[in-house]
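In this view, the complex is presented without one of its protein chains, the others remaining in place.
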Amino acid sequence: MTDTIAPEWKTSEWLNTPTPLTLESLRGRVVFLHAFQMLCPGCVMRGIPQAQRVAELFVGAPLIVVGLHTVFEHHDAMKVESLRAFLQEYRVRFPVGVDAPDPDGRSIPQTMNAYSMQGTPTTVLIDARGVRRRQYLGVHDDLLLGAELQTLLLEVDS
Amino acid sequence: MTDTIAPEWKTSEWLNTPTPLTLESLRGRVVFLHAFQMLCPGCVMRGIPQAQRVAELFVGAPLIVVGLHTVFEHHDAMKVESLRAFLQEYRVRFPVGVDAPDPDGRSIPQTMNAYSMQGTPTTVLIDARGVRRRQYLGVHDDLLLGAELQTLLLEVDS
Amino acid sequence: MTDTIAPEWKTSEWLNTPTPLTLESLRGRVVFLHAFQMLCPGCVMRGIPQAQRVAELFVGAPLIVVGLHTVFEHHDAMKVESLRAFLQEYRVRFPVGVDAPDPDGRSIPQTMNAYSMQGTPTTVLIDARGVRRRQYLGVHDDLLLGAELQTLLLEVDS
Partner (left out) sequence: MTDTIAPEWKTSEWLNTPTPLTLESLRGRVVFLHAFQMLCPGCVMRGIPQAQRVAELFVGAPLIVVGLHTVFEHHDAMKVESLRAFLQEYRVRFPVGVDAPDPDGRSIPQTMNAYSMQGTPTTVLIDARGVRRRQYLGVHDDLLLGAELQTLLLEVDS
């Protein structure tokens, strides 16, 4: 799964950014990709807050936090109007893409499927060359996450 | 504000109950009325969990926990389909009424207005005779809340 | 165990009070007796903070919080000099008695033995007439504790 170029994400919409982001355009920076659903308690209670702290604490580092709204259940309940209000109320400032629905109507959206994510929250660490280095289901310990981010950040400088 | 008969709530829909509830039909029981919005962080993080603990810990007592979805902002983001998914994901089992929208299109729904609630979460304690005894904006300390509930519960028996 | 007059405590020393307290002298007030050891993690992390919140939140009520240092292990490690520093550092302001050592040299001190306490923290609720109404090993839920305190407090007024 890891140590290969991370698949380009497929999105239908972006929030918190004037223009859509592509993974390819982010080469040179470490990407902290946080896949979540706005009605997933583990995401709201722990995953999103961790992503927000990463964005705040590593400001100035060659790192970008990107959210991905990977809705795979309750699709009618988590449309983009609801997501927009959610991001505002929870003060999520980082860019968030909406994972593109499956063209054949399956419940799993396209990027979630391409990354073989098993649920939400899922965090993916992508290095500056675009290689997927780590992928976690659930919330990783802050100490270990800090260590793993630093490994990727130190590679950027060398 | 307090110590008068609590206004009957006005609702457009009910979840987690086979039939709509009226406040009047609950006479004889203490009513813990929890007004919330599903996208209000303070409600999700602290208010709803407190209401759930009250429901669990006082099971067997003459007390009912009733939720009221008092949407006063982001109306399109918190429709009943979203609320239904929210209740399922957060395992909220107590009955929840949807506060009826203002007929003239103002943002504050009818029950919220009748109770002069200033925001969410708001908790209202109504005694077994239907008298509104306490109303808090925000989340009250558990020790004090337990004490105030007990005052009302002991009146039921006497 | 409960519903009988609580045994008078036996103490060798008092801190945070100009004169020793006797249980009998506290008739007319609810007594929240918190038995702890200064090196017991559950006491430090949860029991003492709960007792402090009770003391703060019920100020003005006919209630007194009393600590009892019931050392039953590591006796040399928890002498009164250490306890005094502990109370200062943790800002414990309520009166604390030192449970009197067993005269025959057994490890369990006298009050702990008289109350049949099984460990620390133990909380005992004694009503205004001196009757032991509840005794918990461990830390009780704040909501239920608030309710039980209120039951005893309402009896004082009637």
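Which chain is which? They are A, B and C, in the order written, and residues in each are numbered from 1.
What we mean here is this: a residue touches a chain if its C-beta (ideal position, glycine included) is under 8 Å from a C-beta of that chain, and two chains touch if they have at least 3 such contacts.
If you're wondering where the values come from, they're calculated on a predicted model, not measured in any experiment.
S.K.: Taking the whole complex into account, name the chains on display that the unshown chain touches.
M.R.: A, C
S.K.: Identify the residue among A:54, A:77, A:98 or A:139 that touches the chain left out of the display.
M.R.: The missing chain is touched by A:54.
S.K.: Where does chain A touch the missing chain, residue by residue?
M.R.: Answer for chain A: residues 53-54, 57-58, 141-151, 153-154 touch the chain left out.
S.K.: If the hidden chain were put back, which residues of chain C would touch it?
M.R.: Within chain C, the residues that touch the unshown chain are 39-41, 44-45, 73-74, 76-78, 81-82, 84-86, 88-90.
Heads up, the rule we're going with is that only the chains that are shown with their structure count from here on.
S.K.: Could you tell me which two chains share the largest number of C-beta contact pairs?
M.R.: Pair with the most C-beta pairs in contact: B-C.
S.K.: Where the centres are mean C-alpha positions, what is the separation of chain A from chain B, in Å?
M.R.: Inter-chain centre distance comes to 35 Å.
S.K.: Enumerate the residues of chain C that touch no fewer than two other chains.
M.R.: Not one residue in chain C touches at least two other chains.
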